[in-house]
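One protein chain omitted, others in place.
Naming follows writing order (A and B), and every chain is counted from residue 1.
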Amino acid sequence: MAVVTVDQLSKRYEGSNELAVKDVVFTVDDGEFMVLLGPSGCGKSSVLRMIAGLEPITAGTVSIDGRVMNPVPAKDRDIAMVFQSYALYPHMDVYTNLAFGLRRRGVAREEIDRRVRGVAEKLGLTPFLGRKPHALSGGQRQRVALGRAIVRDPKVFLFDEPLSNLDAALRVTTRNELIKQQHELGTTTIYVTHDQVEAMTMGDRICIMNRGEVIQIGRPLEVYRRPADTFVARFLGNPPMNLLSGRLEGAGERPRLRFAEVAFELSGWSPAVLRSHLGREVTVGVRPEDLWEGPPPGLQSGMVRLPVHVITVEPLGAETLLLLLIGGGDEELIARVGRDTALKNGDLASIALDPSAVHLFDPATSKAITRAD
Amino acid sequence: MTLWIAHLRRTPLLLFIVLYTIATGGPFVWVASMSVRTTPEIFANPYALPVHLHWNKFMDAWTTSNYGTYFWNSTIVVVTAVAAVTVIGAMAAHCLARYRFRGRRTVRFLILSGLVVPPQLLILSLFQILLDYRLYNSLTGLIIVYVATQLAMTVYILEGFFAQIPQDLFDAARMDGYSDFEIFWRITLPIGLAAIFTTVTLNFIILWNEFLYAVVLLTDDTKRTLPLGIMHFMGGHQLDVGMIATGLMIAILPVILLYAFFSETMIKGMTAGAVR
Partner (left out) sequence: MMAPSKSTEIPAGWIRASLARARQACQNPVLVFLAPALLIYTGFIVYPVLRTFYNSVHVLRPHNILEFVGFRNFAELFRKDPVFWTSVRNTAIFSVVGTIADVAGGLLLALCLFAKVPLARAWRVVWFTPVLMSYVVVGIIWVWIYDYDWGVVNLVLHWLGLGALEHSWLGDPSTALWAVMVTHLWKWLGFNMIICLAALYALPGEVLGAAELDNCGWIAKLVYVIVPMLRPTLVNLLVLSFIGKMMIFDLVWIMTGGGPLWSTETVSTYVYKRAFDWNTFDLGYPSAIAVVWSIIILLFVVLMTRLLSQREKLEF
């Protein structure tokens, strides 16, 4: 059992007036794979290092299974970590790298040998046991780093952007390898990354951070479909969500959203919520995949057509990206349409939008306007 | 890495640091204080702070005890030698770094082997040689010897640095029609200025403090460099602690002054030869 709880965790670095990490709160359940996602400098690595015990905590607590870990030194927390640079001991061979932590803990020699060879077998490292890290490729070193963590059989795994030093192809295969290992072992895992693809594919839940604060926590699809603010909305999804300015207007039962020179009723929104923002500016969010050249069957009715001016057509093979100008011609929109499109640069066309797929954000706070109270 | 602290109980560490700082800096403060006290005062209470600051001791040392002459000799010798070895060494380093020619490896090996030549192998013969050429007991002779002994280290440091300057700069300059010497003057020297600073610092400190060659190759009191002068004075006036201290301060002050303003440069300069 390993439940990791982070409560009001904060960090101020020496010589800085600002908090690098502000009152972070989250809980990782036993066996869960939690991803800390965010841009560089958002504090996610600092949080991870505080959980590991490698960085002193300014305020707040880190607890494992209910026991507060603040005063406990790193080596006694029963945690293993895989570092971004792998942090292998360059002067020791692979076997010793794997065995070192166990030796330092006084585990019996036969037990160490059994465990090391077992893990090496699992990760395909057996032929390299006698080699030193500088004689290994990047992918092999990564596996040794992973093996070193696995062999300790800890309560919690911590990963600090372990895939960022690998090339793209290797990243995909290693990613799947990591997911497989974690499922087999069932160890609670906290994984830090700035790559949203890794977060979406690997995490049971994602915790998104920006500027030291937690913005949103949730299952990947949940966070994708219901972003808590414009930052999350644009961070997840490639190409990112389009954000445009609009206005809610009209009296009466059904307020209409006006933007880009069209106005239409929104569906799926509680009327009370809409009325409370009546007459005000709103930020409208539309994902590129929710814009259609010709709407797919089953969604014909209720589609809104936006007049657009096509600036660029980017055929990517499997799909096409369109860069469009809407409204009077000063707001840009990116749409993701099928691979067979007849549109060309400079065309004037109309793009279909499903009104139920629209996101609304409060321009003052950047927070999402929830659909129901 | 920062949890390192938690493993050490901090107080003993800080105590040690303070003690070691006193051990390292204390003696200099002590000499400074003694240099403005008279010898009777010192013998009465060796470690007290000066009550009356006898600045006139410096004047006395400078004139009566000849420290002025010693200081001047040291300055001439060191400034000339450092200037010469920098120019000559830079030229040689530039040549070794930029040009490919037959025998380059031999020449390089030859000059760099000077790094490991022990002074004992040199002084006796240098003594004979300088005698033969009537350069014995002359500042000129000492200057030439200093240039020779510091050449290897200077070339070693500068060549390493010059070799890292991208070849493209030189190719471009050549295409622009610069002559070899102009390339050296306009490209290597300005870009290599940091390394040159380093060697100047290193050579200055080493030669200002140099003792062995000076004591063998100079005998006239009028020619003595500062270290020699202090030893000579010490030999004749062993009990005049106050005066000796003043003399020591005259030797220490230029270095401390430079160090106060250029501590980083000097630290880097002095350790340059050892960093691999």
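Definition applied: a residue touches a chain if its C-beta (ideal position, glycine included) is under 8 Å from a C-beta of that chain, and two chains touch if they have at least 3 such contacts.
Keep in mind that what you see is a predicted model, and the values were worked out from it rather than measured.
Peer 1: For the chain that does not appear here, which of the shown chains does it touch in the whole complex?
Peer 2: Output: missing chain touches A, B.
Peer 1: If I consider the whole complex, including the chain that's not displayed, which of B:Val147, B:Ala195 or B:Leu218 touches that chain?
Peer 2: Of the listed residues, the one touching the omitted chain is B:Val147.
Peer 1: Which residue from B:Val31, B:Ala83, B:Ala173 or B:Ile191 sits in contact with the chain not drawn here?
Peer 2: B:Val31
Peer 1: Could you please point out the chain A residues that touch the chain left off the display?
Peer 2: Considering the whole complex, chain A reaches the absent chain at 49, 52-54, 73-75, 79-81, 83-91, 100-101, 104-105, 132, 134, 148.
Peer 1: State which residues belonging to chain B touch the missing partner chain.
Peer 2: That gives, for chain B, the contact residues 1-5, 7-8, 13-14, 16-17, 20-21, 23-25, 27-28, 30-31, 43, 46-47, 88-89, 91-92, 94-96, 99, 101, 107, 110-111, 114, 116-129, 144-145, 147-149, 151-152, 155, 180-181, 184, 205, 208-212, 215-216, 226-227, 230-231, 234, 241, 244, 248, 251-252, 255-256, 259, 263, 266-267, 270-271, 274-276.
The rule is simple: only the chains that are shown with their structure count from here on.
Peer 1: Which integer distance in Å separates the CA centroid of chain A from that of chain B?
Peer 2: Comparing mean C-alpha positions, chain B is 58 Å from chain A.
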